[in-house]
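This structure is in structure tokens; I'll ask about it shortly.
Note that one protein chain of the assembly has been removed; the remaining protein chains are unaltered in position.
Chain lettering (A, B and C) follows the sequence in which the chains are written, and residue indices restart at 1 in each chain.
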């Protein structure tokens, strides 16, 4: 803790850029490394989730990402549940490029969400035989919960900029997270959160995983607009401590800590796990795939808020197919391709065989 | 405190950019948040003052800002009290753009201040039915005090780059702030100041509010010219401690701490309040309104000093109407529109219902 | 150690850019300074090695560098041992410039290494009468060790991004460094390593010198791709402590600490020695010579990895002949020419006569 001034003290918080991993005294052959990720009843081939953002996940890319071995999460409040056929709008946005203003986004997303489209999109993914996950904001979770549950899915994701277990509202019946999760038949992943206390409270609601973050970093302007920022290295490390304490308090319930956002390159994913995350939810790295619906652009849910937008639509370079981006081979030395290979290489270079042990590696501040 | 060298130690001081707010374990519906601000006998709908700068406040924009619910402060030493009709000069400056040199500013502002124009400008604002406030520098406060007081106003603002309660001068009768304020019939807001001691001394003069800052940050070049800088997070936190100590010492007089400058985006206003400020005086954010007299340019009083100018005239993007800038809706995700909405959103996202409690929120250094 | 968060602490690590040398109370005439470097049975006129990178070392430049008084190290896995005549490929790459993609590098380097070319290249250097050194990666060290040893050389360099004495592999017979070095007839220089423990373990294998670093800094993208970084000032200082401890533990075996990479200008070499290095292995500074095979471009072994490239091919300015770059005279004030003169000048300006004592000079952090 340092003095800001005579009436305020503050602790330093660290972003993933502030830290790095140092080589250790051991190395391994990459063939000895295993990065699979088991949450609830499902084992994934790697600990990556695709973020529920319209620039990243369509039903088609959710299926493709699942087939590669990860967990694609569809945004159930985005274009695909507002429009029967959003493709012309995605094409328009792609063609407009920089000229697609915030005002145009606000118009496009003013179209209401349709329950039948939620059902339809989830059905399409389920029929492809991959794990199914859909995301709603806390504001819409109750209204569409039945629809979603009936549609059938493996993970129900409740994702907002800041989600707390103690939301206060004048609304008739604000979301009671613990009750809501208790009554759902499917495991819930919930967040973003940023502190030990919030993470612990979210774990106590019965969630299977908590998202650590505060709006997607690549597109978010929360720092400029409302002064709130979440240095991810610190937030992940705090949530990992909550996981440990809750594990004890609950007599053995392991709630997964999922870093959400602020990871633009594979090295950031590695550092997030080294800070204690079990898995990482990715936006911009997957928006770089040629199949990504964003067509070279990336934006999040905050970009179209009706009276206080807090996100930008940003250009991203299209670097290769989704398969190349996730599994390689890479033809680009900048951490944008072969995300899983990079993770495996990082573990091999530092002598680890699995992510769980890698969470304890020493970091340096630079 | 760190050693600069063997003969000097210094403490680190923090700017608003150095700190940020982290989400807490609570969130709220934005409808439960109240940001009104009561000072002396008047309650404003939000804790924002418009800075007495010619690029920001004309009689017309002071009225408009008051009608929106804030406190507009007219510069009583600027173009509007030097010229019967300054509009042609404002137009010339707008058209000249970058070509409007410091030398031209020095010429324009060499015209003397006219008492009758002070009377006329304040009358115009008063007749509009909004709270009236005008600003003089300490150098001119005595000369025009009678004129100003007779014209009638709600807040008398004494604003200089550095104002102290202990000014030493060879002049015949230097301003005795305590006596001056005691004799005035209207509440006084005075500053800028930057340290605990100065803030405490200014509070003891009987002021209703103290301005914390040292020249407007967006335009000021004091750091380059005279080596003086005021990292605002530290300065506000120090002044807030002075407020607390003076409250005790005075047996209950609450002097408002008003952050003045260095707040270019709504997130900076949020952080200033989180550091302990009661309200914020804004320049550049309001200069971005289409109605602002600066016509896309912004400058402060130090820009036209006759032999040592210490400020620049800087271009600002015009982003929307004054109402959109202050109350929204926003169509820009960069913290330039819907300043009040952003403040309310920040409180809601961190679970606070009012500014006074929000002053105690934890900060991080990043 | 600082808290990253509740579950992680980390120490700050320093790059060479983070530190600097301050003048001391003594100065010397440059004619009183001696920078020669003795390792094993050979004394070099200055403590510089040329890095085994295809943009830096060809047989011809290895000979030229040796004739100037340093130790040139040929990459035995590069173009010169894959192709009988690589010159057309070097020319193609030079002409392509930026257009030479990672994919093209991957193609070029997919050609297998040929044992007879290893023999031929080493013979050519030996016949020129300069000290001979060749480098293999740990992966290839065993396969080609006999060929290399039979070809005859003064130093066998085993160089990888991260080399440990405790490599774990599923391969039939992973490299046992200690056994390997014990059985070789020639002294071995091995690395990179980055920590006290790894350096100590490498010293225990019987190596004559250890390389400190992690991929060449000028071209490496390991930080972005796998999150691993080696702040060199800290790494060198740690390895120097391992040298001291191993000297005691071994009863007097002095293993040389050789900084490898992250030294773009002569000032960086000076700082590396001031941190405790005995010598420096240089890439980009020598790639700036007009004779360098890279023809104005510089790249390392990681740039062509088949499925996870972690290095860039970067342009470098050609500043003068190899002799001018190494021994001067300099006509450029930016630390790119007269590397040895700069080192001598640094010692003279701070009152030292030799590198060994200079390793103890005080540094500052800035």
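Rule of thumb we're sticking to: a contact is a pair of C-beta atoms (placed from the backbone, for glycine too) under 8 Å apart; a residue touches a chain by one contact, two chains touch by 3 or more.
All figures in this text were calculated on a predicted structure; none of them were measured in a lab.
Note on the chain not shown: across the whole complex it touches B, C.
Contact with the omitted chain, checked across B:24, B:55, B:81 or B:198, is made by B:198. The omitted chain makes contact with just one of the residues C:148, C:270 or C:322: C:270. Contact between subunit B and the unshown chain involves residues 2-8, 10-15, 101-103, 106, 161-171, 174, 192-195, 197-198, 201, 214, 221-231, 234-235, 302-303, 306-312. Seen from subunit C, the chain kept out of the figure touches residues 11-14, 19-29, 31-32, 196, 233-238, 240-242, 244, 265-271, 274-276, 328-335, 338, 341-343, 345-346, 349-351, 362-366.
Criterion: only the chains that are shown with their structure count from here on.
As for how the two copies subunit A and subunit C face one another, under half of their interface residue numbers coincide. A straight line joining the Cα centres of subunit B and subunit C is 57 Å long.
Mean C-alpha position of subunit A lies 40 Å from that of subunit C. Within subunit C, no positions touching two or more other chains are listed.
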